[in-house]
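What follows is one structure encoded as structure tokens, with my remarks underneath.
A single protein chain has been omitted from the complex, and every remaining protein chain is retained in its original position.
Note that the chains take the letters A, B and C in the order they are written out, and that residue 1 is the start of every chain.
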Amino acid sequence: MKEYKIFIGGRFETTQEPLKIHNPYSGKHFASCYLAGKDELERAINAGIQAEQPMKDMPVFKKFESLVYISNRLKKERERLASVLAMESGKPIRYALGEIDRAAQTFLVAAEECKRLPGEYLSLDWTPPGAGKEGWVKFFPIGLVAGIAPFNFPMNLAVHKIAPAMAAGNPIILKPSRSTPLSVLELAAIMNETDFPEGSVSILPMDRDAGNQLVEDPRFKMLTFTGSPEVGWKMKREAGKKKVILELGGNAGVIVSESAAIDLAVDRCLVGGFAYSGQVCIHAQRIYVHEKIWEVFTEQFLHKVRQLKAGDPLDPATEVSVMIDRENAERVDAWVREAVNDGARILTGGKKKESFYEPTVLTQTQSSMKVCALEVFGPVVILEPISDFDSGIDAVNTSRYGLQAGVFTNDLSEMNRAFEILEVGGVIVNDVPTFRVDHMPYGGIRDSGFGREGLKYTIREMMEPKLLVKNK
Amino acid sequence: MKEYKIFIGGRFETTQEPLKIHNPYSGKHFASCYLAGKDELERAINAGIQAEQPMKDMPVFKKFESLVYISNRLKKERERLASVLAMESGKPIRYALGEIDRAAQTFLVAAEECKRLPGEYLSLDWTPPGAGKEGWVKFFPIGLVAGIAPFNFPMNLAVHKIAPAMAAGNPIILKPSRSTPLSVLELAAIMNETDFPEGSVSILPMDRDAGNQLVEDPRFKMLTFTGSPEVGWKMKREAGKKKVILELGGNAGVIVSESAAIDLAVDRCLVGGFAYSGQVCIHAQRIYVHEKIWEVFTEQFLHKVRQLKAGDPLDPATEVSVMIDRENAERVDAWVREAVNDGARILTGGKKKESFYEPTVLTQTQSSMKVCALEVFGPVVILEPISDFDSGIDAVNTSRYGLQAGVFTNDLSEMNRAFEILEVGGVIVNDVPTFRVDHMPYGGIRDSGFGREGLKYTIREMMEPKLLVKNK
Amino acid sequence: MKEYKIFIGGRFETTQEPLKIHNPYSGKHFASCYLAGKDELERAINAGIQAEQPMKDMPVFKKFESLVYISNRLKKERERLASVLAMESGKPIRYALGEIDRAAQTFLVAAEECKRLPGEYLSLDWTPPGAGKEGWVKFFPIGLVAGIAPFNFPMNLAVHKIAPAMAAGNPIILKPSRSTPLSVLELAAIMNETDFPEGSVSILPMDRDAGNQLVEDPRFKMLTFTGSPEVGWKMKREAGKKKVILELGGNAGVIVSESAAIDLAVDRCLVGGFAYSGQVCIHAQRIYVHEKIWEVFTEQFLHKVRQLKAGDPLDPATEVSVMIDRENAERVDAWVREAVNDGARILTGGKKKESFYEPTVLTQTQSSMKVCALEVFGPVVILEPISDFDSGIDAVNTSRYGLQAGVFTNDLSEMNRAFEILEVGGVIVNDVPTFRVDHMPYGGIRDSGFGREGLKYTIREMMEPKLLVKNK
Partner (left out) sequence: MKEYKIFIGGRFETTQEPLKIHNPYSGKHFASCYLAGKDELERAINAGIQAEQPMKDMPVFKKFESLVYISNRLKKERERLASVLAMESGKPIRYALGEIDRAAQTFLVAAEECKRLPGEYLSLDWTPPGAGKEGWVKFFPIGLVAGIAPFNFPMNLAVHKIAPAMAAGNPIILKPSRSTPLSVLELAAIMNETDFPEGSVSILPMDRDAGNQLVEDPRFKMLTFTGSPEVGWKMKREAGKKKVILELGGNAGVIVSESAAIDLAVDRCLVGGFAYSGQVCIHAQRIYVHEKIWEVFTEQFLHKVRQLKAGDPLDPATEVSVMIDRENAERVDAWVREAVNDGARILTGGKKKESFYEPTVLTQTQSSMKVCALEVFGPVVILEPISDFDSGIDAVNTSRYGLQAGVFTNDLSEMNRAFEILEVGGVIVNDVPTFRVDHMPYGGIRDSGFGREGLKYTIREMMEPKLLVKNK
């Protein structure tokens, strides 16, 4: 069985607390790792603080070369890394490969962006007190960053914290999910081969105490968290003086207009609804279809949902597999049963087998049901007819969340209204809310988050402007 | 009769060559002015060069205050100035008032933009030779500018050269059209009350020799010309080492899609087609209407064209009036008759009365006819049915010009195609190509021009970047 | 005695809780006002929420006109408003006039910036999943804002919250200091004459409960606070999900290099050290002078400090006057005495007369003394020799604060080191840290603040980006 050591200040170490890693599909304990406590965290913090000045002083060409090196190594080892990722997370290999590719792209863009850190020129003589003076603004690294990443994209969502921190010149301590620390520890080995100073990045799964310290310790200048809304908002309150970025979830909606290309809408909703069993922050959870095309859409959609191929994540043919653990499958099952009890109708799916939950489509739901109102984070989609496009906008907006929304339409004025009125971070026209490319600004409003990721945007958040006022 | 002196280096002067100004509607000689020759130009050039350093040294707050002052004075005297403009140009007073308002806006935006001259920060250590260095870019005024303005917007098109030159810190010598120098000489009196140094702006109608010198004299660092394509492109060849901006004309097209709001399209095409008798660079000359709505559109459009109220430009009810002179009316008449001889059909209009030419709509034209292929610069519109939207794109693109195009549609994919494929400087969705607000980037490709106007854009063209490389 | 009503949702109202306003110089109760409680706040909140949509829908030209109108009215009434401000705050009239001028400038720049809200274009096809797509980002108003302003710049620091909120399209409820609500209520009357919808701005001094609600109520989407570090950082913890901007204080430092222009340094340090009795966030509290020029500098500086003219704030000759209240004068006195007890030496000043405290210069201090380590917020300056420039950098950085720093030098490499190494939001070369023009990015790091003010910067913080992904 393979042993994975945790990564502290440039060294791979073991601790007193072993951590067993299971394959969610087979249930087998296939690798071992370690949990860090306060001692390990303290050493990582110290190493990070030691790295602040040398990281700030790294010339761009060294940062660039190192980040490109990491990107290239990820590309070269994509097969091996994807299978580690599939095993720890139960993610079908086709999606695991895509995630490694995206992590490589995320590092590549970070490399490019470290050349393009922002700077500004200001004339200051807009009033007589500024006469003869001019201003220049440069951005400086904010300091040590604490990053907390979730299980569902164990590699790329960690990389969305690590890569911009490195590009900005900030050391970072990353806490992966206890279930899925392996792929990102593989990444640690690659990063360790570069010119970044020791302590630039530490990666350690943690016990609860150490995890709390990540949030509260004032030596961290920023906390960047991806995970559930409840945990995230609580952290914001406890974070003290540090900056906080929260990438939380939602119950993303889709509107399919009368003018939509139906085939496209069906195909994309299939992916948005069931990829990685809906365990995706921008899972297409609520689909609102114009009543004029409701029947055609529903028929095609259900037909394709029923054909989704379930199986072993390592099998290239597999399209859906188990959920991350049995608890989550049970939670989803309970929510669906609650909805049905309250009047919802199952169009397909609705059965649980251990930690596997069938791709499920519900209709006749009400907005107060958990499957509508909360983040289902499972392979469940609700599908409802709407009498006109603007009802769809209202329905999507009836939510405490606001991450992304999808709008299938060829009507210009519908696109305009969707963009102006939908209360979300991103409106995706003719695609599902699940659409994300790694350099775009990404993040939610309302309860879905705080701040934006996407390399340039995260880097900007991870830096402080400093103004120089001088004579000219 | 009012005498207008020309404006040289902060002084109003007379010359040996008087210039009579006529009202194109009444034909009456109502004001007198003067023509500058080489001597006057020489003095203006010297005054301009003397002003370069003090203009460069003006603090922003002084430039701002002066430009705002000019803007406010234009607003305060709009009635008086508009009537001068209407009299010299034959432009209906409703449009003349609008032009003064726009000139005030142009100066206001110039004032705002002089606070926001561009500047850039560059990290330079992308390779080892740049290690330890950083770059800052500031923009400096280019130097003395020569501006040549046309008769059709005698105030605002002159202001589009003067105001950005002042904002950028460049002296300018402006040559108005011989027919319409009065309103801009009124402006000179206002500018003369500000803190800008003498010589910052000179305004002088010129004889041919002096006009040529504007183009050829190497002491001018930029030539900015608005006028006809033939003259403009010839100037580019003769301009020597200076920068050149050309704002020329075109035969702008409109596409009305099946999905368009017909009433809106009709109303806007009426304005785009006949405002100031089509003597507008972005006159809506060619209108292509989807065959499914062709009949409805045509009926409504012709009905409204026939109701346009012709008359004295000073009468507030007047919608169309005379052309700038009889020669132009005759040229337009000849072009229409040529088209009819070659098979075109007159739907309405087609008659000339001295320098008045009736609002005219033609159909069954061919793209080689002068009324299609050249810039008609008169109250003539061609109206043709199209079988689908993409034929409309092709028709608009069948032109040596490319200034702006109007597209009436509510179809998202049509908008996208129009924007990607139309070979123009601006695509105006759900409005006529005649749409222009003063801060937007404005200018043509193909034979329609070279460079862009619009305050921020002109200012940028009127400045040279200078890079500072320093240690950090 | 003049009565000032508070301003709620477009109406001036009284409450059950009268609030007496005293002139700190004469001690006289010269005006009456009212304190708002939870009821009044609730009505202001509702009015604000009602105003969200109409403010978002205001076209730019209406916002611009209204903001310019306010700016012009402030300029026109500067004498009257400055005297209200001087009476409520004890600020010498020369500085009070300057503050009204700056508030006018702040509204003017806000007007200009509302035309220039940010927007971005993104190509999305950096990887195959983005093929055929493009991204546009627009920024939307964040929603209702809570603003809390301090006594020391009762007008302009309130305006730095109100004006950007209006420009961004956000309603705002502003809580002025209880001691100094009058000038900003005068402003309310001016704002009430514009086209902004009722509820756009409410201005109400509050009791403690209502004040807490400003921080905690989730209907506010942002809290922007200027005041003391202790209060500010506590608010951040209690602010829930909202965004927070904190503009706190510091103990700003100045370095005077051997290469400095001594006269300039002396004159600017005089203003930076004693304007408004040092009750300024960027008060020049700690001055470090190169030992080679220490004697000359000290002699000149003390000479000028002793000549500062104390007196009635309404007397135009007055340079220094009373502090805001007796408590503060006593606190400053205690800190000075503590320093002296621990070894510091008074070079001039050091006496208290009721709420007046003499301009005071200390030397031989230690960095742990309150007069060094904390924000003195009074007319006290510490003056110390340094053996070289870099010791000055170290001394300035020995602080928990980091707002701005002043550096008098003509040495390029000293400027570079100061900019790279000083841990502050702004490095002011050849001027005191007290330098601020209203459009520059302003704010501190370390314990001095969170986020930046300065119109463009605040507006950006007060808006949420929304991404549109569409086919191209």
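The definition used in the following text is that a contact is a pair of C-beta atoms (placed from the backbone, for glycine too) under 8 Å apart; a residue touches a chain by one contact, two chains touch by 3 or more.
Everything numeric here is computed off the predicted structure, so don't read it as measured data.
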Item to check | Of C:E120, C:E291, C:E354 or C:D394, the one touching the omitted chain in the full complex | outcome: C:E120
Checklist entry - Which listed residue, B:G10, B:P54 or B:G130, touches the chain dropped from view? => result B:G130
Checklist entry - Among B:E40, B:D217, B:E358 or B:D431, which residue is in contact with the omitted chain in the full complex? => result B:D431
Checklist outcome for this item: Touching the unshown chain, chain A contributes residues 112, 115-116, 412-413, 416, 420, 439, 470-472
Item to check | Residue numbers in chain B that touch the chain omitted from display | outcome: 101-102, 105, 109, 122, 124, 126-127, 129-130, 133, 135, 137-138, 233, 236-238, 240-241, 243, 415, 419, 424-431, 435, 437-442, 445, 447, 450, 452, 464-471
Checklist outcome for this item: Residues on chain C facing the left-out chain by the touch rule are 59-61, 64, 115-123, 125-128, 130-132, 136-138, 409-413, 415, 429
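Definition applied: only the chains that are shown with their structure count from here on.
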Checklist outcome for this item: Residue numbers at the chain B-chain C contact, same meaning over half shared and different meaning under half, come out as same
Item to check | Furthest chain, CA centroid comparison against chain C | outcome: B
Checklist entry - Whose C-alpha centre lies nearest the centre of all protein C-alpha atoms? => result C
Item to check | Inter-centroid spacing, chain B versus chain A (mean Cα positions, whole Å) | outcome: 50
Next on the checklist: Can you work out the whole-Å distance between the CA centroids of chain A and chain C?
Outcome noted: 38
Next on the checklist: I'd like to verify one number: the distance from the centre of chain B to the centre of chain C, where each centre is the average of its C-alpha atoms, in whole angstrom.
Outcome noted: 45
Next on the checklist: At least two partner chains per residue is the criterion; list those residues in chain C.
Outcome noted: 439, 470-471
